Structures are given as structure tokens and as C-alpha cells.
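Of the protein chains in this complex, one is absent; all others appear in place.
Chain nomenclature is as follows: A, B, C and D, assigned in order of appearance, with residue numbering initiated at 1 for each chain independently.
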Amino acid sequence: MIQYAWLIPLLPLIGFTIIGFGGKKLSKSLIGLLGSGSVLAAFVMSVLIFTNVHEGDKYIVKVFDWFSAGSLHLDFSFIIDPLTCLFLLIITGIGFLIHVYSTGYMHDDEGFHRFFAYLNLFIFFMLLLVMGSNYVLMFVGWEGVGLCSYLLIGFWFKNTAYNNAAKKAFIMNRIGDLGFLLGIILLFVTVDSLSFADGGVLDKVSAVGRSNHGTMELAALLLFIGACGKSAQIPLFTWLPDAMAGPTPVSALIHAATMVTAGIYMIARSQVVYTMAPMAMETVAIVGALTAIFAATIGLFQNDIKKVLAYSTVSQLGLMFLALGVGATTGAVFHVTTHAFFKALLFLGAGSVIHAMSGEQDIRRMGGLAKKIPITHATFLIGTLAISGIPVLSGFFSKDEILAHAYEHNPVYWIAGIIASVMTAFYMFRLYFLTFKGKFRGTHEQEHHLHESPKSMTIPLMVLAVLSVIGGFIGIPHLFAHDAHWLHHFLGFGDILTLSTDTEWALLVLTLFVVGVSIYAAYRAYVKEGRLPAEKEEQLNPVQRLIYNKYFVDEIYDTLIRKPLDWISEKFYQIVELQIIDGVVNGVGAGVKWVSSVGKYAQSGSVSFYVLAMVLGAIAIGLIKLW
Amino acid sequence: MITALLIGLPLLAGILTLFVKGAGAKRIALGATVLEFLLSLVVFYMYRQNPDDSNLFMLTPWITAFGINFHLELNGIALLLVMLTTFLTPLIILSSFGREHKNPSLFYSLILFMQMALVGVFVAHDGFLFYIFWELALIPIWFICLMWGEGKDVGKITFKFFIYTLFGSLFMLAGLIYLYYHSPENSWAWENLVAGGQSLTVGQQSMVFWAMFLAFAIKMPIFPFHTWQPDTYVSAPTSGTMLLSGIMLKMGTFGLLFWLMPMTPKAVDKWGMVAMVLCVISIVYASCMAIVQKDFKRLIAYSSIAHVGLIAAGIFAFNVQGVEGAVMQMLSHGVNVVGLFLIVDIVSSRTGTRELASLGGIRNVNPQFAVLYLIVLLGAVALPLTNGFVGEFLLINGVYQYGAWMAAFAGLTIILGAVYMLRSYQAVMLGNTNSITNGFTALQAHEKTVLFVIAAAILILGVYPKPLLDVAEPAVLDLIGSIKAGI
Amino acid sequence: MKAIIVLSGLGVLALLAELFRFRKILYPLVLIGLAGAAATAISYVWYDDASQWTALMKNMISFDPFAIMMSSVIIITALLWLLSAQGYFKDETTRTDHYALMLFALTGAVILTCYSNMVMLFLGVEMLSIPLYVMAGSRKDNLASNEAALKYFLMGAFATGFLLFGIALIYGATGTFDLGELATFVNSSKTGMGGIFHAGIVMLLVGLLFKISASPFHFWAPDVYQGAHTNVTAFMSTVVKTAAISGFARLFGSSILIKDYEFWAPLLACCAGLTIIVGNVMAVNQNNVKRLLAFSSISHAGFLLIAVVTGSLKGVMFYAAAYSLASLAAFVVLQIIQNHSGDDTIERFNGLGKRSPLLAFTLTLALLSLAGIPVTAGFFGKYYLFMQAFKTGHAWLAVIGIIGSLIGLYYYFRIIIAMYFREAPADAKSAPAANDLQQLLLFITALGIIVIGIMPDLLLNLQP
Amino acid sequence: MQHLTLTHVLFLILSAVALLSGLMVVLNANPIRNVLLLIVCFFAIAGHYVLLNAQFLAAVHIIVYAGAIMVLFLFVVMLLNLNKETEPTRPAWEKIVAVIAGGIFCITLVGALRAADTMPMPDAKGMDVNIGLVNRLGATLFDEFLVPFELSSALFLAAMVGAVLLGKKSSK
Partner (left out) sequence: MSTQVIPIEWYITLSALLFSVGVLGVLFRRNAIVILMSVELMLNAVNLLLAAFSTYHNDPKAQVFVFFIMAVAAAEVAVGLAILIMIYRNIRTTDVDFLNKLKW
């Protein structure tokens, strides 16, 4: 079975090729069928492979020799191990659901075929990313998903703002990619291999890493820069909220469930490197924690339904990095999984809301939608509960594991995690209440049009809702069941929690308590008191304004990087390029011309002068040579 | 012998074309270049079979008084560049089919002469012969730029181009003569010049190194010898720009690799850092220049400087990855830049402008063009699975081994390249149409063909570059061995 | 020697034509005669009976390989020149005189290639110069021509004084006029040559440098070239220049004064560099193509001096041949344009590429050769000189040569750009066209430029 | 320094005459006087030839220079009716420049030759007083110098043709 693993990425690629070349000639239903079908087939393959993979397995499926140069040999081959399998399932599974959802959501869009082509291409690259059996092939997928992200964010390419958002996403990703690439190269230079196969880069690193401490730190940090870009961590996070410009299914698939978690995958894959690099680990944890809190605070003040979710994603990703940083690799991957479920659910739910609201995304214009769109409401509520970490739902288990590990590593991280969680619960319920409770605040016309989404959209919502509820059981902690943590065993990262049961319980209860308080606060504010977010920025106090404007990070980047770059480039062009360098070149030419134009007057036309010159020449020669 | 045929065929076809009036000229030119491409495939095949095949080799006395021979020899690198030349020339000719050129027979015969000289540069194994072909390539392109160029300053600009490149190459000649006089035998053969060069002291080598470096640096061009390039690219007719950027520029990098590095290893060791810094400056500087350009063609021109800077940096790193990356990137850049300039031509010939600010929304009216442009663009920004990636990855890898900071700065091309390329794509293709672009017509058959071929090449080379690298590797290892041995 | 006899005999014959009224057939007659002279000159390459003449002539002249090659180059150039110069001999009444003058000048030129005695050097120079003074003034009613003749004559006579003073001093120091004895004397001197001798060398150099229009004694050349009839200018810039440089090279390019190399070589090298730079720089701003070519010819004198300094007689020969071919072609086209439009400014070349593609092509080829672009004869000539310069440790001279060539490109290419890029002037009448003989000439020169450029061995291996 | 003999005195006198008349030629603004002064100078030079035992040369010199060339000059000066009034003169500064340049040239030349190593006096016994006689000269001229002699005839022919060509009025 496993030797056919190459079919998994190939199927979406075929889908992409057919849809891409067929274009508008194909009917929409055929496109939908092809697009979803290819991913479904990939999903089925993934399941089949998954059933054949057991903990500790590692298979390499070689397709062809890609290229080699000197000691660098790169195969185009795939790795199949538990980590990859898990990601395969998430990508193809959620990918399939979102494809289905999209057939409904994008049905009336003129770029329907294009959309599906891009989605399939994205799935292909994402699969390549997690299946690549060496760093370079991973990088291929890594950049490929970036490209698809670019294409899909700027899907409605007539809109300049969207285009700018797409460009921003691509470029910020590329900043990370450069770090990633340099990290890869550093690893290659150090251990002379990039393959994940046995005896490849990872094994070599674990063998020689101790003696190359500094190199490993550097490599880990460089890789982390890449992860920051892709997974929207400080300081490269600002593209993700802007990326909401793309169609909502894209936000769900790429900017919540899969692509943005590539950074976690990559670090998990490189766990060996990080274990050699404690400082880098600490950096990861700090950045993760900061991002979690920072993004959460911004989320508190956002009024765009997708922006709230976007900041929530950033915050949750921060949490995952925190997990990676404190060594809870399994926890991070676990959270990736559950987050994929509930965040995809939330985004798709948001999409359904937007669909119902005829494109309105501002929660200040919503309210009281619970009755109008019940399925969406119910599933959205499940998602909200899951992300807030309400027990038994998936988010609870994964978040709990991360927090426990954080506490074990350093209580400060635990506190950070708690703060983020509290804020998450608050803004998520704020979002929920404002959207679904209270009175409708939109226009009359919008109210008239309110309707539940078609089946193609609601069914994925329901499936995801179920997954969000039960997804946590793959990693149920010891507290609740004996020998329960299946995921832990399956992945085999060996990051076992050593806290005492009492401590663990205490942490759990404390967490639940503060989250509960937070939810109540939200309830009180937005349901009981019926408060609404300010309509105008002027109504906010300075701190709120600062947060409302996302701490002006975009503006700061603009002022510190983009504008100076433009300015310097322009000045260099005008002054250094045109005046100095070209000026020197032209100046030489002009100089010769000038000398010529002045020198020609020596040719005065007068014989007397010529004779004089001749005599002077003779004198000069005589004086030089004879005296 | 067959190598000589590679040179002779375009020459004869060029002469023939000169005497054919009207549309026949371009057909003959196209036919001849396609034939030439097939011939080069045969050569490729023969070389894969047996690199020492005597048919690939030619040695005839030419100017006996100076030990100059008509000496042709192929190694992997040269072979690939010949392939690039023969592959691109028909595309360049085909892409010009839609244009009404005054005096087409002269135009196409000049292109053919150009091809002859370019192939000659790559296969020459005699220093003097190399120089001759090097200069010979300059004349047709100068005429092409002069006679079919656009803008009122064409004369001035092309002259600057001519004299600037000649300035460099004369110093190269001086360097070669110097090597000749210090070589063990009375011969201009490459091996002999290498032996001569390697026997020199560091000081002597440095002199030769800088003299010859100047020629190559100007040709490529790298900072700060590049100012002729944007103007020339912009004012030249599209075919000329393609020839210049797609193939001719590789003469510089090839020369650097094959005619400079092995001759002056000690100087490379001593001064390589300076050259490397220039290359890196070139990358960053040209990228920044590209970012602020308002003219589409000029933007591409600057991007070319940035790319070639990286190639040169890889060469100066002189390790396997760097040099193979350079070879690979020479090919990729050739293909990509020809595609990009064709795109510029398609846009500007339909809209009458190259101002980025006045374009936009072409994707609405011509999605197919948009896709093709995107593919070429991806190749240019070195997205994985396009040809650009393989080269760039190897190059940065190679440069990293030379110096981590160098690689970090050189790697900025990844970011800055995306910035200017996406900017141009957005300005031209995205957004809403305006009065200039809403009448944008469909691609003509020849344009479509060329772009398809280029797009296919971009993807194929990106997915399966192995055969090319395999061909280059022995030659690269030889060269590096020779350089390292000489230090 | 036979060539000298043929040429001077031909000169006398031309004068007789006036008496015996065969003026009409003089042109073909002189052509044939020149061809015969060329044949006799070049036949020495294969039938070496040259040495017997040397004794017979009491060591006055010596047909050594250099002389054979140079005289062949000169006579063939003159022959080619004659193809283009029918217009110069147009005037019925003075035709025979002009033929005679040209032929006597040519005789002088040949003497300069083969003299082996100072007397012959002096006579050769004068025999070359005196008819040329007259030829420069051949357009008697034209003030420019008058001015050219006056300037040429006055300065030429002045320079002759220097030349002679130099010869006298050298004689005083060595007691001989014979080059062979001179060589023996110089080479056998143990203490090195004294001040009298050196003063003589300097004076002699001044005189000779003037003749080849080397800087700083070049001032006459542009004015004279511009003022003279274009055919005469072509003659001066090819035949005369070649003759003058071979006169120079026989003394300084050979081994005669090699023992004293340290004394005069730096001087010559400096003059060569200066000449290259001055000639090229001054040409940059010229709008008059004739004057431009004059400056260009000055710069080429500088290049030829490199060959002399580096002691490469073959280099002199090759460069002179290549230069003569290209220069001749350029002047012929110029003359055609001038006849057609009555003007020799660069604007007259505008649009020539379209109006007369063949003329434009030949001129382009010639200019490329003058500029030294491969694969023209001019390139290989320059290359040869650079090689020699490197070999003899004059690398700096090669660098100056390179810089000079680059500057040179500017004005050569100005003409090419004018021909191909600029639009023809509005008042341009019909396309200028070459007559049959001129076409033949242009064809031969173009062919020569390319063939010699591609296969320089043809010339280099022509060893007598 | 040897004792001053009559020969020395004669030499000095002749030299003084030659130089002074030469200088006068240069400085006097009247062309006719110039011609006459130059003849004086030539006579002084002829005197030197006699001092040098070159009697035949002296005779030829007088005949050719004073008799032919200078007469030709005189003829032309008369023909063109040149006199002091028509004489073009240089502005003062040009004259100063000319004198300075000429002076420096003179100093350079004389200095260079004076600075040169003194040439040894030839052996008096080997002196052949007859070399300046016509038979010796003729033997040399028509034997060793036959070729140049013949060629100079061609030169004369050329000069003659040229002079006639330019000198006669154009036919138009």
C-alpha cells in the first residue's frame, strides 16, 4: 500500500491539471466533482496508508532522482511516518470537506474553475510539504503553498487591496523562506545530507549535534524564521489577518487548518535539531507566548468576523509554538489537529454567516442570527466552545496538554498561556454573542435575504462540528483514562509529562475557572448589558485605540521597512545609479569629448604656430634626451 | 567536426538569408535555427554517449605564427550553453514574427551571425579563437540594437554599450596575451593558458585577473559596471534584448568560469572576496533598482542584473554546488528572461506603453496570457518546481559555503525578487482594465507557441533538472579541481 | 630595384605622352605599368635575385625581405588607389604631369622601403615629398588646396633641415652614411655612443617623426589632408604613410641601432603613445569626415610606431597593409559622397545605409577594420602590435593603444551610426554610386580586409 | 687651447660674418636686403669651405646658391614686388615668443653638442688634402653614388614638372 503513496499528491495534481487546462469549458458540477473527488481519493489513500503505519515506522517512497550536485543528492521521494500520516489525514480530510463546502460557497463566482484549480494545487503542494522526504522537497511544498496562498488571497484580482494583501502575504512568507532556506543549507553544510531517511540529516544531527552546539542553535533559529513566516508569528504575523481578503473557504483551509501549521510540522520534523538547541527552543517558546497574547489582545477589539478568527488563529498558532518551545511536540501537533477541526469549522461557519448576510462581515451589523441560520449557529457554538477549551471538546484536551507542559517547563509560560486562553474565550464568545444573540442590526434588505446555507455547506459544518467534539480523544490525557494518550504513542516524540496528578488537576481546574469567568464576562457585557463595539474609533480610549489599530504594527513596518526601502531605492536610483555610476561612465566619454573640443584649438590653422610647436617639441626632446 | 558544423550552419544560413527578400528570410532563419537545435540535440546525444568522441573535437592550425589554432572542444558546461543558444534562438526568431521589420533579411541574418558567434564562444578551446568569437558576437547585436532599436537616443545608448563592452574585452585580450607569453608552449590552447596562468605569481595573476574580470563584469554585467545595460535593454528591439539577456550575458559568466577562474587561481583566492562582494552588492542593488522602476522593460532589465549577480557569486564561491548552480541558473535565466522580455513586448506592442502605472487588468481580458506570464514569473522568482529554484538553491548553497553572510545578503534576492516581480505582475495584470488595456487582444499563434515552449521548459527543468546537471558535473569537478590545485 | 626602374621609367613615359600624344591611353598604360611594377616587386618573394642588386647598387639600396614586402604593399596600394583616382587625372592639359608626379613620388616611396644609405634616405624622402607638395596644391584656384600646399611645403622643408642635420651629426660621429657600416660601428662600440651621435639621432627622429606625422610634429597633417584633393589625401594617407613608416622602420625597427635601443626607444614609445592619444582625441569632435580621417591616420601612425619600437618589421608590414586597405576604402567612399553632394561633412553620410547599401557596407567594413574589430585585417594588425608590445615589455603602450582604440571607436561609429541610423538629408538627391573601377576597388579592399582578417597567415607567412 | 693662428682668425672672421649676415637676414624687414644679406652669408660659408680644403665645393656653392638659387629668390621678390612696406610683420608678443623659442632651441642644440664628448683630433699624418679636389669627388660621385645621382635626375624632373605645373597660370 505504502509504495503507492505517491498517488496521494498526484491525485490533486491531476485534478488541478484537468481543471486548469479545461477551464471554463468544464461545467461547474464536473469541476466540483473533480476537485472534491481528487481530494477525496487522496483522503481514502491516506486512510489506507494510515492503517498500515504504526508507531515508529518510517517508509521512504522514491519517485525519481531529482537532482544532485557534488555530495548533495536529492531524491524526489516521499516519507511516510506517523507524523506525516496525521497531517495527511488532516489535509486531505479537511481539504475534502472544504472542497465540498466550496462547491456551494463559490457557486456563483465567475472564477469557480480557477478557484478549484488553485485549491487542488494547494492540496498538492501541502501534501508535498508534509510528504517530502528531504528538506528541499519540503521547501518545495512550503513555497508552493505560499504561491497558492498568494493566488487565493488575491483571488478577486480586480480589487487592489486584495492584491496588496496577497503580495504582502507572499513577500512576508518569502522573508521566512529565506531563513528556512539558509537553515537548510546550514544543515547541509554541517552534516552533508538533507534527507529524512535513516542515516540522513536527522540521524546525523543527533550524532554530531552535541559537538556543533552553536551551529545547531543557528540552524534551529533559521528554521524558526521560516516557521514564523509561514505560521504568522511575531514579527511576521501581519500578513495573516490581511489574508482574509481571500474567499472564506481559503481562510478555513489555508489560513487556519493547514498551511499556517506547516511551521509546526517543520519544527516537529526537525525536533532533533531543536533538542540540540536549547536557546532556540526558548526563543520559540517566548515568541510563541508573545504571539499568543499579542494576537489575542488584538482579537478583543476586532469587528470583522473573519479578522477576529484570523487573530485567533495567530494566537492559537502562538500557543502551538509555545508548546514546541517547551518541548511538548506532541501537544503542538495535537493542537494542530484539534485546531484544524474547530478553526476550519469556525471559518466555514463564518463563511456561512457571511453568505447569509450577503457578504457583510462586520459583526456590528449582525446579531440575532441564531434562529435564522440554526445549523450554522449550532456548529459555530460548538466551535466556539471547543476553542475556548470547554471540557470534553477537542480544544480542551490539546490546550490542557500544552498548558501542563508549559507549567512544567516554566510557570511563566503557563501564565502566558492562561492569559491567552482567557482572552480567547472572551473574544470568541464576544463574537458569538454579537453575531447570533441579541437583535439584528443590519439593513432591512440583508434581513430579508437571511437564509440558511445549502447542504453542500452545512454538511461539512456538521462533520467538522462532530470532529471538534470528539477530536480530542486521540490525545486524552492520563488524568482521564489509563494509558490513554494514543497520539503520544503514535507519534513517538517521547515528550512525556512528568507533573504529578495533583498539580495537573489543580492547573486544570484553575484554567477552567478563569475561562468560565471570561465567558461570563462576555455574556454579561454583550448579552445582558447589550453592549456593542464602538462605531467610531474616536469613542475608544487611547489603549483601546492602540489595540484596535493592531498596535500600529503595519504602520510601523511600513515606516520602518517598506518606506525606507522605497525611499533608499529611489534615491539610489536617482543619485547613485544615474548621477554617480552612470555619471562617471558618461563623464569619461564627455571628458574625452571636452578635451577634444578644447584641444582642437591647438590646431590653430597658423603655420607659425605649427612650426613653433615643432620647435618646442624638438626642444623638449633635446632637453629630455641630451641634457 | 560536428562542432564546427554547429558554427558553420548559422553562418551559411545567415549569408543565405541576406539574399532572400521579404518574408522568406524569417522562414529560412527559423528553419535554420530549428535545424541547428536538432543538430545540437545530436551533439548532446553524442556527448552523453561518449564525451571524448572525436567528432566533437576539432583542431586545425589557423595562424601559425602565433600558435593559434581553430580549436573546438566541448565540455559539459559549454555543451549546455550551446544547447541554450540553439534552443533560444528559434524562439527569439519566432517571437519576432509578428513584427514588421524594415529590411528583414538583414535583421534575420544578423541574428544568425549572432548565433554563430555565440556558439563559437562556448565551443572555442583556443584563447584567441574565444576572443574572436567574443567580439564577433558584439557586432551583429550592435547593429540589431542600432538599426531596429527604439527611442531617440538609440545611437548614443548602443554606442555606449558597444564601447563599454569593448573596453572590457580589450583588457581581456591584454590578459590573454599576457597569459600566452607566460605559458609553457607556443599555443593558445586553453590547457596551455591555464598552465601559463597557474605558473604566475600572485601579483601577476592579480593583474591578469582584474583585466579579464573587467571584461566579464561588464558583459554580465555586475555592479558597478552595469549602467550600459538597462538603457540598452530598453532601447533595443525585443529580439535584441532577448539575445543580449538570454544568451549573450552568459558569455560573461561562462568566461568567468571557464576562462578566468582556472587561469588565475591564486588571484581568485586573494581577490575572490572583493569580486564576491561586488556580486552581492549587484544582487541587492539591482533588486532595489528594479523595485523603483516605472518602466516594465527596465524593471526586467534590472532584475536580470540581480540574477546574474547571483550566478557570478556562485562562480566565485568555486565549490560544486555554487558552480553547478551557476550553470543551471545560466540556463534558467536564459529561458526565463527571454520569456519575460517577450511578455514585455506583447504588452507594449498591444498597448503602446511600458509604463507600469498606466497598465493593469490585462488578466480580465486575456487570462491565458496571465497564466503564462505567471509561470514565467514564478521561474524568475525561483519558485520550487520551476527551473529557477534548482539553480538558485544550489547557488545560495554554494555561496553559503563561501561565506554565511554573503549567502544571507545574496539570499535577499529571494525576497526582493518577489517584491519587484509581483509588483510588476500586479501592475500589469491585476486590477481593473483601463482605456489602454481593455482592448488587449488575444495572443497570436507564434507568441503563444513561444510562451508555451518557455513555460514548458520552465516547468520541466524545474521538475527534472538532473540530466543537465549530470552533464555539467564532470566538467565542473574538473574546473574546481584545477582551480583548487592552482591555489 | 626593378620596380624603381619601372616606376621612374613609367614617370618619364608619362611625360613623353604629352609629346607623342598618347595621353588618352595613359590611364590603362599606367595601370598596367603599376601592375608590372607590383609583379616585379612581389616576385622577389619567390625568385630571390634581390641580393645581387645590392652589390650592383654599391650598397645604396638593399632588397631585403622587409623592403620586398613593403614595396609590394606600397605599389599594390598605389595600383588600387589608381583605380579610384580617375577623377584626379581628369584635366586634359595637366594629366601627364600629374601622372609623372605621382609616379615619381611612388619611386621615392619605394626607395624609402629599401634604402641602405643615408643619401638614399634623404633622396627618397625628398622624391616623395616634392611631388607631393605639388599634388597637394593641385587645385590651383582652390584656397584650401593652396593652403595645404603652402603648409605642407614650408613645414616639410623645415623638417628636411632637421633630418639633414641629424644625418650630418651621425656621419660626424660614425664617419659613414652606409647603414651596414653604421650598424657595425654602433654594435662594435664598447663605450656606447656619444653625445654627437645622440644629438644626430634626435634630429633625425624629429625629421622622420614629422614625415609620419607623429605627435608633437603632426600639426600639418590634418590641414594638408583636408585641403588637398581627396584622391591626393587618399594617396598621402596610404602610400605616403606606408613609405614614411617603412623609411622609419628600416632605421629604428631593424637591428641597426639596437645597441642604442635604450636611448631612443623610450622616446619613440612616448611619441607613439602621444600620437595615438592625440590623433584619436582630436578626431572625436570633427564634423568634416576628411579631417576626421586625417586625425585617424595620425593615430594609426602611432600604432605603426608601436610596431617600430617593438622592433617588429612584420608588424609594420601587416599593420600598414591592413591600414592601407581600410583607409583607401574609406577615402574612396568619402570621395564618392563628396563628388555626389559637394560636401564632406558627416551629415552627408546620413542614411547612406538605405540609399547606397553597398557603399555603406564597404565603408562600415573599412571603419571596423580601422577601429580594430574582429575579424577584420585591422583587428589582427592591432592584435599583432599588442602582442609585440607585451613581448618586449611595453605593456603600457598596449594599454594606451587599447584606450586609443576605444576613443577611436567613437568617431568611426559616429559615421556608421550616421549611415544606418540617421535619416537622409532632405536635399539629398539621387543615391551616390561608385563607378565600375571604384566598385572593383571597393570589392577588392573589402575582400582583402576580410580575407586578411580571417587568414592573416596569408600575409604573415609570405616569407621571401 | 692652441695658439691662435691665422687660420683661427680667418675662421672667426668668416664665422662672424656668416652669423651676423644670417641674423640680419632674419631680423631685417626688407626682403630684398634679406636676399642680398643671405648672399653675403653664403660667401662667408664658401670661405669656410675653402678653409676646409673643399675648393670645388666652395665653387659649386657660390655658383649654385649665390648664382642660381638666390637669383631665383631675388627674381621672385622683384616679381611679386615685395618690399618693406608689404612685408607682413608679427605682433610684438609673437616676436618675443619666437625669439625666446629660437634662443632656447639654440641653447639646447649648442649645449647638447658642447656637452657631448669632445671628439679626438684625427691623425694629422693621415690627412689627405686632396679629397676636396674635383677628381676625387667625381670618382666618388660616379661610382659609389651613381644610383642616387641617377635618381636625383628623376627628382629634378619631378621638381621641374611640378614647378611648371603650379607656376603657370591655370588654363581656365
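What we mean here is this: a contact is a pair of C-beta atoms (placed from the backbone, for glycine too) under 8 Å apart; a residue touches a chain by one contact, two chains touch by 3 or more.
As the structure is a computational prediction, the values presented were derived from the model and not from experiment.
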{"item": "Touching partners, among the displayed chains, of the absent chain", "value": "A, C, D"}
{"item": "Sole residue of C:Glu18, C:Asp64 or C:Glu147 that reaches the chain not shown, by the stated touch rule", "value": "C:Glu147"}
{"item": "Among C:Tyr44, C:Phe165 or C:Phe390, the residue in touch with the chain that has been omitted", "value": "C:Phe165"}
{"item": "Hidden partner chain, residues of chain C it touches", "value": "118-119, 122-123, 126, 130, 133-134, 137, 140-141, 143-144, 146-151, 153-154, 157-158, 160-161, 164-165, 167-169, 171-172, 175-177, 196, 222-223, 226-227"}
{"item": "Touching residues on chain A - with respect to the absent chain", "value": "600-601, 603-608, 611-612, 615"}
{"item": "On chain D, residues whose C-beta touches the chain left out of the figure", "value": "2, 5, 7-8, 11, 15, 18-19, 22-23, 25-27, 31, 34-35, 38, 41-42, 45, 48-54, 56-57, 60-61, 64-65, 68-69, 72-73, 76-77, 79-80, 82, 86-90, 95, 98-99, 101-103, 105-106, 109-110, 113-114, 118-119, 121-122, 124, 126-128, 131-132, 136-137, 140-141, 144-145, 148, 152, 155-156, 158-160, 162-167, 169"}
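To be clear about the criterion, only the chains that are shown with their structure count from here on.
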{"item": "Separation of mean Cα positions, chain C and chain A [Å, integer]", "value": "78"}
{"item": "Averaged-CA centre spacing for the pair chain D and chain A, given as whole angstrom", "value": "102"}
{"item": "Residue list for chain D, restricted to those that touch at least two other chains", "value": "109, 112, 115"}
{"item": "Shared-contact residues (touching 2 or more other chains) in chain C", "value": "195, 198-199, 202, 410"}
{"item": "Residue numbers on chain D that touch chain A, as the complex places them", "value": "90, 94, 97-98, 101-102, 104-105, 108-109, 111-112, 115"}
{"item": "Touching residues on chain C, where the partner in the complex is chain B", "value": "353, 368, 373-375, 379-380, 383, 386-387, 390-391, 395, 398-399, 402, 405-406, 409-410, 413, 416-417, 420-422, 455-457, 460-461"}
{"item": "Residues of chain C touching chain D in the complex", "value": "4, 8, 11-12, 15, 57-58, 60-61, 93-94, 97-98, 100-101, 104-105, 107-108, 111, 117, 119-120, 123, 126-127, 130-131, 133-134, 137-138, 140-141, 149, 169, 172-173, 194-196, 198-199, 202"}
